[in-house]
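What you see is the complex with one protein chain gone and the rest in place.
Chains here go by letter, A, B and C, matching the order in which they are written, and residues are numbered from 1 within each.
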Amino acid sequence: MIGYYERKIRYYETDKMGITHHSNYVRLMEEARTDYLEENGCSYAEMEKQGMISPVISFHVNYKLPTTFNDIIIIRTALVFYDGVKSKYEYVITDKESGKLIVTGYSEHCCVNQNGRPVIMKRAFPEFNEKFIKLLESQSIIGQ
Amino acid sequence: MIGYYERKIRYYETDKMGITHHSNYVRLMEEARTDYLEENGCSYAEMEKQGMISPVISFHVNYKLPTTFNDIIIIRTALVFYDGVKSKYEYVITDKESGKLIVTGYSEHCCVNQNGRPVIMKRAFPEFNEKFIKLLESQSIIGQ
Amino acid sequence: MIGYYERKIRYYETDKMGITHHSNYVRLMEEARTDYLEENGCSYAEMEKQGMISPVISFHVNYKLPTTFNDIIIIRTALVFYDGVKSKYEYVITDKESGKLIVTGYSEHCCVNQNGRPVIMKRAFPEFNEKFIKLLESQSIIGQ
Partner (left out) sequence: MIGYYERKIRYYETDKMGITHHSNYVRLMEEARTDYLEENGCSYAEMEKQGMISPVISFHVNYKLPTTFNDIIIIRTALVFYDGVKSKYEYVITDKESGKLIVTGYSEHCCVNQNGRPVIMKRAFPEFNEKFIKLLESQSIIGQ
């Protein structure tokens, strides 16, 4: 399943170069990921309430073209790896108007409980585990 | 007691107008306030560990002149009101090089415990209460 | 005219108190204001292209209740003062689900050209001037 998330760039997200500051794409991809999960029955707010936390292990961003204030971007998100302990998401950001490629990226996450201990999803959170398996996309979307 | 805090403006704090985005001064004043408290024996990290939380009730900022990337600003902070339940801090931000006035502001805070209940400092946190009383500045520094 | 803007609180907008960090409401109100203006024919991106800049003179925020990750807030915005040089906007933020009051605030702005000089809107930007006059709300919405 590939997620679709649309978002306008905000003034406070630009920098003195006149473009979206590069650090904000990491935040935009987090927005896209949580919405993608929520739309597929894996609300991150709900997971946290049940005691599951999913910290980021790594983040990788490739910048192709800049955006600026009021531009509307589209973020496509896909869960491309999941083994019941770790997961990997890919992101493709395009400009809505021109369709041009803005940013690609991916992030890796693990699952821990509230004490920070790694968790085997199948045992600890069987329902979420099944939803993640269904969500799993067979192919990379960043074609790298 | 008046606190003194020095800080360089960062690239990601500027916006496409070429200046420090106005929202960041609220963060800069939080930095100055926590350092001011820590230097005077009221570490906010320590307070939180002991179960005291101090949420913001209001924030007021007056913008006089802009700053930009790499400018060094000085933030003077003073606790100008404290009655054992509520407190008020004032802030004066100047440009280090020119000495010019950049921003003035003030914030109001209350004291609550971890359940969000208002707390009488004298009873709940007598040590911090005494330090706050010593810290109290008799005169406004923003001269408003 | 009163603007209506809906927005989900993002994970990166929360702090270790478990709630939306207070500085973010200033950014949320900027989002609401630019959308409000754009919907009423005063795109801020367009104004900037034509050489008009509208820096913030002051910002005032009163915090009533906290919000947290995934909460949906509604921001009502109104232009309550405009004299052709300065303008004042008021903001009322409520929680969508409960309807409870979260934050009220207001901001004051002036109009300058690209050299930072104050501008008389009627002469410099007659079209925007007329739209601002139409937008002007006769009554305060924060009832202060």
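We take it that a residue touches a chain if its C-beta (ideal position, glycine included) is under 8 Å from a C-beta of that chain, and two chains touch if they have at least 3 such contacts.
What you are looking at is a predicted structure, and each value in this text was computed from that prediction instead of being measured.
Among C:68, C:113 or C:129, only C:68 touches the chain left out of the display. Residues of chain C that touch the chain left out of view are 11-12, 14-16, 18-19, 21, 23, 68-69. Within chain B, the residues in touch with the undisplayed chain are 10-12, 27, 30-31, 34, 38, 43-45, 48, 69-70. Listed by residue number, the positions of chain A touching the unshown chain are 16-17, 22-24, 26-27, 30, 48, 53, 55-63, 66.
We take it that only the chains that are shown with their structure count from here on.
Per-chain Cα centroids separate chain A from chain C by 29 Å. If you average the Cα atoms of chain B and of chain C, the two centres end up 24 Å apart. Averaged C-alpha coordinates put the centre of chain A at 35 Å from the centre of chain B. Looking at chain A, one finds that residues 11-12, 69 touch two or more other chains.
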